[in-house]
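Here is chain A:
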Amino acid sequence: MTFSGLVSQLLEIVLALAFAPLLTGWVNQWRAWLQNRSAPGLLQPYRLLHKLFNKDSVVAETASPIFRIAPYIVFACMALVCGIAPTLSTDLPLAPAADAIALVGLFALARVFISLAAMDIGTSFGTLGARREMLVGFLAEPALLMVLFSASLITQSTSLANIVESLAHAPFAIYPSLAVAGVAFTFVSLAENARIPVDNPATHLELTMIHEALILEYSGRHLALIEWAASLKLFAYSCIGLALFFPWGIANADTPLVMILAVPVLVAKLAVGGMLLALIETINAKMRLFRVPEFLATAFLLAVIALLVHVLLGA
Partner candidate 1 sequence: MEALLAQSINLFAAVLLVLAFAMIAQRRILTLIHLFTLQGASLVAATLVVAYLTGQHHLYYSAVITFVLKVVLIPILLHRVIQRLNVRWDVETLFNIPTTMLIGIVLVIFAFNLAAPIASLSASIAHGTLGIALACVLLSFLMMIVRAKAVPQVIGFLSMENGLFFAATAATSGMPMIVELGIAFDVLVGILILGVFMFQIREQFDSLDIRHLEKLKDE
Partner candidate 2 sequence: MEALLLVLTIPLVGGLLLAIWGDRPVGQDLNAAVSLLTLLAAGWLTSDIIRDGPLLVWGEWFFVDALNVFLVTLTAFVGFTTSLFSRPYMRVERDHGKMTPGRMRLFHSMYQLFNGMMLVALTTNNLGILWVAMEAATLTTVLLVSVYRTAASLEAAWKYFILCGVGIAQALFGTILLYMAAERAIGGGDSALLWTHLAAAKHLLDPGILSLAFVFLLLGYGTKVGLVPVHNWLPDAHAEGPTPISAVLSGLLLNVALYAVLRCKVLADGSLQNGLPGQMMIGFGLITVVTAAFFLSRQRDVKRMFAYSSIEHMGLMTFAFGIGGPVANFAGLLHMTVHALIKSAIFFAVGHAAQKAGSQLMDDIRGLLKVSPTVGWGLMLGSLAILGMPPFGVFASEFLILTTAMREVPWATPFLLVALGVAFAAIFSRVQPMVFGETSMRPLAHPPALLPVFIHLGLGLMLGLYIPPYLNDWYVQAARMIAGG
């Protein structure tokens, strides 16, 4: 591990930590505009984090240590994901760890802890949220794996960095399987990041909420960490999606300078992606909870089709 590699790696994580709330703010702003509402400021997520960090954290009497450490674990998982996911460059010291399965494992770890913590207090909403979260997770994870596998079939590697590397620098070709997998990935991302049509992060409607039910008992710095982690998760998913399906402009060296050149490309891609996300959330309606399995089954199905198409067409 060279010094410049270390700097680049740190740069990537710091960028992710710094920019993730901005992406959330950007999406929220577009969502408000598209829905004819007056938008909150772009920096609203930062203000929220600032406010929450300055508040006291209230913990239920029945809470066990799991409840206290869960926010840190979740935050750490997401920060690590942002570190290993190919956001700016494919050639970083942590990149070899960016195996598709390891990545899904990190998401799963975070999910398990947040669900445990939600059940820990013993309130009905927490249990309810945990159950719903696990339902979504257990359907979304196989779909995500299938998406990553169909990408790795093309490049003969399960390492995200290698996949993105060979996709970005091979001569341009149309991969029907990737196109289908891209749609599946979009479905999974919507479900995993608690967006419409699966969940609405802006409401606390007890009949349908998933993410908000999980974190109902958190306050102060714990809540801040979880909100930040949620932003990081959205950021990570966006970056993985962009790297897999629109890999152009990503750096393949580990020098800070090259990486800084890759920043504007990433920012531009994220900006467009965020607008599209806001658009999807605006034109779709939240679906009833029992339709969610159908939605995720569709994602899984699409991923399977992608695999089959690849096997048949070899592309």
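Note that in this section a residue touches a chain if its C-beta (ideal position, glycine included) is under 8 Å from a C-beta of that chain, and two chains touch if they have at least 3 such contacts; residues count from 1.
In picking the candidates, the idea was that all candidates are chains of the complex that A comes from, given by their letters.
Just so it is clear, the structure is predicted and the values come from calculations on it, not from any experiment.
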Every option in 1 or 2 belongs to the complex, but the one touching chain A is number 1
Considering only the defined contacts, which chain A positions touch candidate 1 in the complex? 172-177, 179-180, 183, 293-294, 297-298, 301-302, 304-305, 308-309, 311-315
